[in-house]
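Below is one structure, written out as structure tokens; the observations come after it.
All protein chains of the complex are present and in place, except for one that has been dropped.
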Amino acid sequence: MQFKLGCELSYTLTAPSTFIFNIGVAQNTRQQVLDETLSITPTIEMEEYVVPETATRFLRVNPAAGDLHIRYNALVELSHVWADPLDIPETPTTTLPLQVVPYLFPSRYCQSDRLMNLAQAEFGDLLPGYSRVTAICNWIYDNVAYLSGSTNQHTSAYDTAVERAGVCRDFAHLAIAFCRALGTPARFVSGYAYQLNPPDFHAFFEAYLGDRWYLFDATRLVPMAGLVRIGTGKDAADVSFATIFGTIEMTKMQVFIDRLQPPETSEAPSDQAVSTA
Amino acid sequence: MQFKLGCELSYTLTAPSTFIFNIGVAQNTRQQVLDETLSITPTIEMEEYVVPETATRFLRVNPAAGDLHIRYNALVELSHVWADPLDIPETPTTTLPLQVVPYLFPSRYCQSDRLMNLAQAEFGDLLPGYSRVTAICNWIYDNVAYLSGSTNQHTSAYDTAVERAGVCRDFAHLAIAFCRALGTPARFVSGYAYQLNPPDFHAFFEAYLGDRWYLFDATRLVPMAGLVRIGTGKDAADVSFATIFGTIEMTKMQVFIDRLQPPETSEAPSDQAVSTA
Amino acid sequence: MQFKLGCELSYTLTAPSTFIFNIGVAQNTRQQVLDETLSITPTIEMEEYVVPETATRFLRVNPAAGDLHIRYNALVELSHVWADPLDIPETPTTTLPLQVVPYLFPSRYCQSDRLMNLAQAEFGDLLPGYSRVTAICNWIYDNVAYLSGSTNQHTSAYDTAVERAGVCRDFAHLAIAFCRALGTPARFVSGYAYQLNPPDFHAFFEAYLGDRWYLFDATRLVPMAGLVRIGTGKDAADVSFATIFGTIEMTKMQVFIDRLQPPETSEAPSDQAVSTA
Partner (left out) sequence: MQFKLGCELSYTLTAPSTFIFNIGVAQNTRQQVLDETLSITPTIEMEEYVVPETATRFLRVNPAAGDLHIRYNALVELSHVWADPLDIPETPTTTLPLQVVPYLFPSRYCQSDRLMNLAQAEFGDLLPGYSRVTAICNWIYDNVAYLSGSTNQHTSAYDTAVERAGVCRDFAHLAIAFCRALGTPARFVSGYAYQLNPPDFHAFFEAYLGDRWYLFDATRLVPMAGLVRIGTGKDAADVSFATIFGTIEMTKMQVFIDRLQPPETSEAPSDQAVSTA
């Protein structure tokens, strides 16, 4: 499944600043970047670092005062792993890969240590595994209102568990916190999302089940097969699309994604689990 | 229904201190103090203030350094108002007595402003009135673990809504916050509680329904008819049994309550609503 | 000192709603309402309740769906009590009037119980009394940025102590919390403020010192002598200018205050303490 995607970001800087962008799609065996261009105006030096474990890409530029314009385009091929949800069990803590264990720990926006009782009360009686994470997503979809502007960059899963309103990142944070509280490793994924309307960067999450990371999205806003990974981390704190040191004003932000020649035969039934990790 | 009750409190003071006690039972037409003694050793001057609206009694003493021992005894007659829960409607905000309106406002431990969505989601579809407050109590009983030592003096309804564990004051705070979030005035009551085991001061709450304040207790620890009111306030911040200015050590705290000559005929069926205000 | 003041508020209601306004100036011996008009369009019944202790006025109307327009005008005479700050001592807890004691307790937005150590560290070494409350105001002025839009209706003193930005109500909340943490009763006052620019409702606070409540305003936005009291309470939760039950849209809000015939001789030196309670 191929996607043509990218973004355009413009800023006005009143002084020399440092930007660390996280907008490039991650590359792994399931997500191939077939073509990619990045243009920055004015032309300045760029430096990229790829986090070994997650393939998250940090791109630094140090522009002078004035206007900065960045345009990223990529052609990406997703080779999804499909699986029958019924066949995806919980991985017991006795055999969980130890490098996955840190995704059980609480993080800035996912205070799983404080949601233990709530998670147990709501999901503790369910059979562990893929279906329980689905139940978490359903609970969030049913109990949390998707409401633009209802939260801000400080809002955490702890807040959302009480206040019951938020946007995609809040949905992901609460789901992750619930998973960790139940002993299921979970992590945050930022990405481009096909058919997201209005177009924007999207946030969803992964849970480690069976022997891999499966994608979930409690917002139900877009098809799972159209999620293209940018950053992967403990939570949104790790994968902000732009970390900025300096006093700037954003003047433009545009995100786009299209699907190329949709090959009907590659479609998976909508009831399949999806993995791209 | 008559109760013989009281408490004994001992402290060691390293310097002259001020104590403001709130241990005397409130007097109103439904709760008559037939007899009452208060002894303080050493003998020092006492000053009492009775809050006009709630009959809450603040007793101040300014002891010197050394040991302080206070013993309170009272013989109290409760004349309960009983009512059929089915006959107790919500009072609409259009006609709610305006002096009751402040009990709709959020307070230190009852952040009803932040529990609006949760309250709506859990109880918004229920018919307003006594039965909805009962549903709130049932929800708390079912979803919050009564666990000594699980919380402290800073714990609020916001925390309990997420952490799902607490003691009697936390149960009352969460119930009050839910009520207010739904437009039902609610307030905190501290008191002596017949058959509470182990004996201690107890915390419960009242909701304003129909044309009066009805008692509720989400803990289900004691019979409602055995609740004897001490302080009434927005929440626990208003009715601490002892507010202390000074460096002291509490060396003894004992609370007791017994029922006198239980007159079988005065018993109400357990399914009746109770009011003592 | 006389002021002509008032406000105009317009709303569009999609359904019958209840409004409880708190916009009328409080009347006491220091603040006389010489003339007052209140007009509501369409003409509907109004009900007013005056809180005995504070003279705060709650005005209820139950308008039908459609447009609601309310206009309040008042001519107010302030008879300030002036005092030399050096002559205003702390009132010891041993003799503090007991009806003032509840203003030592923590409230929704003033969690004095959690600011004890911070208050002690910053102000514990200062001489108690008027000058210490002034030091608290100075600290807030120096350490908290006045920044419109930086906070919302959930922001509390706890947050402001860390985040160090806010508006007038946040300044008042933090000051109140510090005062209470130090054993000085403090309360929240909403009001009209002469020379506030842009015109709006204002928030300030009072501390109980000597034998009365003195006005303070950590924002330094307006002259103290031009503060006209509307509501008095534990914090902003008690004196919202409009508590609304229903789905409405505010379409206009205008606040105005002018001074009449400024009599030069009544001016107090700017270094005097002011009380209107």
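When the chains are written out, they are named A, B and C in that same order, and each has its own residue count from 1.
We adopt the following convention: a contact is a pair of C-beta atoms (placed from the backbone, for glycine too) under 8 Å apart; a residue touches a chain by one contact, two chains touch by 3 or more.
Everything quoted here is computed from the prediction, not taken from an experiment.
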Not-displayed chain touches, in the whole complex, chains A, C
Going by the contact rule already stated, which one of A:Thr18, A:Ser79, A:Asn138 or A:Gln195 would touch the omitted chain in the full complex? A:Thr18
Check the options C:Lys4, C:His69 or C:Arg164 and report the residue that touches the missing chain. C:Arg164
Touch rule applied to chain C and the missing chain gives residues 114-115, 117-118, 121, 143, 145, 158, 161-165
List every residue of chain A that touches the chain not included in the displayed model. 18, 20, 47-49, 51-52, 58, 60, 62, 92-94, 97-99, 101-102, 104-108, 110-111, 113-114, 153-154, 183, 234, 237-238, 240, 243, 245
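The rule is simple: only the chains that are shown with their structure count from here on.
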Give me the chains shared as neighbours by chain B and chain C. none
Looking at C-alpha means, what's the farthest chain from chain B? A
Determine the centre-to-centre distance between chain B and chain C, using the mean Cα coordinates as centres, and give it in whole Å. 30
Quick check: how many Å separate the C-alpha centres of chain A and chain C? 45
Chain-centre distance (mean CA atoms) for chain A and chain B, in whole Å, is 47
Residues of chain C that contact two or more other chains, please. none
